[in-house]
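Partial view: only certain chains, each at its native spot in the assembly.
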Amino acid sequence: MTVDTIVYSADGRTPWEDPAAARDADGTTWVRVVDPPADALDEVADAYDIHPLEIEDALGNVRPKVEEFDDHTFVLVKDATLRRGDVTFAEELRVLQTAFFLGDDWLVTVEPQRVEAIETVWERVNREEPRLASRGADFTAYRCIDHVVDDYFSILDDIEDDIEAVEDEVVDAAGGDVLERINDLRRDLLSVRRLLWPTREAVGVLARGDPVQISEDTEKYYRDVYDHLVQLVELVETYRDLTSGARDIYLNALSMSTNDVMKKLTVVATVILPLTFVAGVYGMNFGGSPVNMPELGWQYGYPAVMVGMGAMAGILLVYFRQENWL
Amino acid sequence: MTVDTIVYSADGRTPWEDPAAARDADGTTWVRVVDPPADALDEVADAYDIHPLEIEDALGNVRPKVEEFDDHTFVLVKDATLRRGDVTFAEELRVLQTAFFLGDDWLVTVEPQRVEAIETVWERVNREEPRLASRGADFTAYRCIDHVVDDYFSILDDIEDDIEAVEDEVVDAAGGDVLERINDLRRDLLSVRRLLWPTREAVGVLARGDPVQISEDTEKYYRDVYDHLVQLVELVETYRDLTSGARDIYLNALSMSTNDVMKKLTVVATVILPLTFVAGVYGMNFGGSPVNMPELGWQYGYPAVMVGMGAMAGILLVYFRQENWL
Amino acid sequence: MTVDTIVYSADGRTPWEDPAAARDADGTTWVRVVDPPADALDEVADAYDIHPLEIEDALGNVRPKVEEFDDHTFVLVKDATLRRGDVTFAEELRVLQTAFFLGDDWLVTVEPQRVEAIETVWERVNREEPRLASRGADFTAYRCIDHVVDDYFSILDDIEDDIEAVEDEVVDAAGGDVLERINDLRRDLLSVRRLLWPTREAVGVLARGDPVQISEDTEKYYRDVYDHLVQLVELVETYRDLTSGARDIYLNALSMSTNDVMKKLTVVATVILPLTFVAGVYGMNFGGSPVNMPELGWQYGYPAVMVGMGAMAGILLVYFRQENWL
Amino acid sequence: MTVDTIVYSADGRTPWEDPAAARDADGTTWVRVVDPPADALDEVADAYDIHPLEIEDALGNVRPKVEEFDDHTFVLVKDATLRRGDVTFAEELRVLQTAFFLGDDWLVTVEPQRVEAIETVWERVNREEPRLASRGADFTAYRCIDHVVDDYFSILDDIEDDIEAVEDEVVDAAGGDVLERINDLRRDLLSVRRLLWPTREAVGVLARGDPVQISEDTEKYYRDVYDHLVQLVELVETYRDLTSGARDIYLNALSMSTNDVMKKLTVVATVILPLTFVAGVYGMNFGGSPVNMPELGWQYGYPAVMVGMGAMAGILLVYFRQENWL
């Protein structure tokens, strides 16, 4: 576990040893807790009046949400990244969460596992980027959430590439695993949607400026993130529709393939079976009477039969060619 | 039928003989009724001003719900457990209900059949667990409901295992009962959903703190249960989608199998029928003229025909192999 | 047409000759009109200030509904019973309606055809059942509506039996009429749903106690009926899902049957066609050279070929058995 | 173009030459405009303060709607009739629209093409039907709209007949155009739904009595029309479900037919191919050794083989009959 505390303002930034004491320092206080053991947050929770149920949610596995408490707002969001090459689906979509406790001039963040998006903002605050330093805790929380939401765009870009790859393959219905891959894509989209819906709902609360900690100015920024989330949710729905379309085309290609196979079989049977029958006729052993198979003894009997059979086959093949069966 | 009464506070706990008299005792009163005969609740109902319609619902088979009455709130929840190895679906999902009558400082619970989750909380209260003893009747009711909701997570864990097992089987479409098993899973999910939806609605009423009996402090805990129920409802929807995906893959595997069978048949017919025709030709009995089947008398006639037929078969097999039909 | 009027109170009951005069009698007045000719309601309508449009609805064929008028509330519900053995669907689900005109201390009911459920309550009122007699017109209306709603439970029990019967049959996909029966069930459920939805809506209005004629005490009873209707609507949705599941299994059984038939055909063709080819070869008439079919003259030529063909067939059959095609 | 103006009251009716002047006449004024050229409405529009955008909608092709203006309410409804025997769908469903401009004591109606339903009401007003004459412009508008809505019932009755006709045909899946006819029905229902939904919405506004021009008394009548529209929308949904069911049964009949064809083919192949093989065996030319086809010379060889083959065929046919393949 690491607990880092910084107090910053337009004038500069000061790292702080004791997170509890930093609450009342001049400027904006950010206490960042990464990878805490189960019971290690008691001190910080006490100093910032955080309820045990909030701590439980921050460390547990719950849906993204916003809850307003007496003197702070609790925000929980989930960062997601898609890792390729893994086998199990659960490992592929890596979901990490961050809890924000947003007070008037302080922010406590808790990451059960280090989140890249938060790391980025932390480093910017520590490098005293002017835009961040001169604004309050609500703006810093916005920057973090913005980075988290941007990660979803990368995931959907990846999924879009996959959909395009799958679409190129469905037409010939060759590999039987195309449907499984489509199903996996739908599954990914399902998971992403389950993350996006409550996130959109939660950011909507912030964008409407319900919590008192969100200043009117920062509200506009939350509205921007909210727009992104609406767009992401739409993308997910669109991609699900595209995968449905790909699946339909695939299944149709399979039906057409079966139809083609049946046509080939029918052509072969229709051409060969009558010829075999004719050959069978002239293999019969009738005799002893002038009307019993006199053809067998005709001078050009055999060539005539062969030519006849060739003509029969030829006519049938031409017919099937015209019917587009060949 | 058993009727147990206990009065507890931070100072200690006292079992009480007469449930009616216990209502006005100092501390929190919990009257627990298990397995009552149809008309045996009149005394308790009278003492606690419980309406006959509430008693009917408590003993009957109705949906989970919350109803506010003049001086108490009626809450009905259903505990569910999944029992494996049974044949009929109705027996597999075992649903037991508990009715809560929640007053200012008293709680009456009615279990038509003993519910394990309530048993657990009852035992904790009787062992004077400090956290429970120092809080009011609303918190005890919360603990019971929390245990009931946790049971749903076990059910969904079981169903998830089943889905994974089914997913491993659908690809080869071997056993015809895979679809029935998928259908059974969907049926289970349907039943669980029918239980979860009204439960979520009812707990939502408690989480918003509508009834006056819910203190502002306990409200947070009900909000936590509500979160779990939202998550459960989402899980059910996700699992239904997964079963749909599994069904699609299964049906596709069946179509591909039919396609493969047709291809095999077509290969066999296409290779063998022409050969049989050729053999038929040389089984014909033409003769008596130099152009009538002179091949039959050629020195290497038979080997030539055999080689020719072998070549024909070989070429066709190579072609089918290239077309991926073999 | 029959018009019966009764005035009842906790003190007793009095049949009344003139429905118009009974309106102002002491106690609760119930005017019950059964099977009236098109224009015969004018007198009653005048006496109780019922609008011509209400009479039109009461005798016509409209959706269940509640409408509040100045001094009374108009309630229209539909009783449904399922009659087996009939051919047309429209006759099978027998739908009868009852209109309630509910005033402060009077109730006018109009049944275009006699409704069993209303009959039952009428007889109870006339036998002076204490619970009914001591309560107002709103409670009597509740009792009628409660009986009507209970009839829906019988219908759904019947439909559940049908679903179970159909489910037992779908697996072998033998009879082609299973799908038609499933479709009929879906149609029944559709009709029942169309009746239940507006009924639920209408009873919801009564359960919220919107009309002034509904006393706070009776409201609880309407809430109970409302609960039943919610449960019925859920049951209908569940049963529709079950029929979908049954249909899927049936269609799958058909696909599997086609697959099995194809496999059988392929086995027969694959085993017999090569043998026939071999027999054809040895039926050829080559000769006049030591390399032309010397096998024909070998001492054990025939037994060898027969054994070879037997071996070939045996190997193929073992292979198909291993592939589970037999 | 025709512009007819009438002023009517309980006392009688007067045709009026100048529509503009009629506005302030005593009694209710109805200006009926039929088939106006594009720019011919300016005079009427000016006299009754109708906005150019309203005129545009009245003559254009927009959705049914209600819009309130300062001193009048604009209502647009669409009358639909189904004409059989036409080829294109667009011609089959003939949709005509009427615009109502409803003032305090005046009504302007605009029909781009003459609408039968309006014609009927116009004639009744001109024959001084007492019920219409003694009521205001809002009641006359109601009568027109009521007639328009009744036309939808005829359409749905026609569609119901079509559905029943289609249902009788789907089972044998004979004609390939059944599905096209079902699709056409669905298309009709789609079009009707698109007309009904906004109409229901618009009449709902009138039924709630939002516009000041609707008197409390006439409101009840609009509520009645609204009920009809709700019923029509439900009918459309029901009919769509019925067509889905018919389509399922049709497609299933096709699958069953394919299954039957395959079974027939399999029976033929299974019975004949082994017999052909046996005949092929005894057509082989082995000889020159006592073990080479001695059967050929046995006294009852031929009858024995024929009986054997007959027995084989018989056994197979009995087996297939038992399996219900024949």
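Letters are used for the chains, namely A, B, C and D, taken in the order the chains are written, and counting of residues starts over at 1 for each.
Rule of thumb we're sticking to: a residue touches a chain if its C-beta (ideal position, glycine included) is under 8 Å from a C-beta of that chain, and two chains touch if they have at least 3 such contacts.
Because the structure is predicted, anything quoted here is derived from the model rather than measured.
Peer 1: To what total copy number does the complex in this file extend, with 4 chains depicted?
Peer 2: So the full homo-oligomer, as given in this file, consists of 5 copies.
Rule of thumb we're sticking to: only the chains that are shown with their structure count from here on.
Peer 1: Using the touch definition from the top, how many steps at minimum link subunit A to subunit D?
Peer 2: Shortest path length, in steps: 3.
Peer 1: For the two copies subunit B and subunit C, what is the rotation angle that overlays their Cα atoms, in steps of 5 degrees?
Peer 2: 70
Peer 1: Report the inter-centroid distance (CA atoms only) between subunit C and subunit D in whole Å.
Peer 2: 25
Peer 1: For subunit B versus subunit D, what separation do you get between their C-alpha means, in angstrom?
Peer 2: Centre-to-centre distance between subunit B and subunit D: 40 Å.
Peer 1: Which residues does subunit A have that touch at least 2 chains other than itself?
Peer 2: In subunit A, residues 283 touch at least two other chains, as defined above.
Peer 1: For the protein chains shown, what form does their contact graph take: line, ring, star, complete or other?
Peer 2: The chain contacts form an open line.
Peer 1: Pull out all the chain pairs that touch, please.
Peer 2: A-B, B-C, C-D
Peer 1: In their shared complex, at which residues does subunit B touch subunit A?
Peer 2: Checking each residue of subunit B against subunit A gives 171, 220-221, 223-224, 227, 230-231, 234, 238, 241-242, 245, 248-249, 252-253, 255-256, 258-259, 262-263, 265-266, 269-270, 273-274, 276-277, 280-281, 283-289, 291-293, 324.
Peer 1: Sort out for me which residues of subunit B touch subunit C in the complex.
Peer 2: Answer in residue numbers: 51, 53, 56-57, 62-63, 65, 67, 174, 176, 179-180, 183, 186-187, 190-191, 194, 247, 251, 254-255, 257-258, 261-262, 264-265, 268-269, 272-273, 275-276, 279-280, 282-285, 293, 295-303, 305-306.
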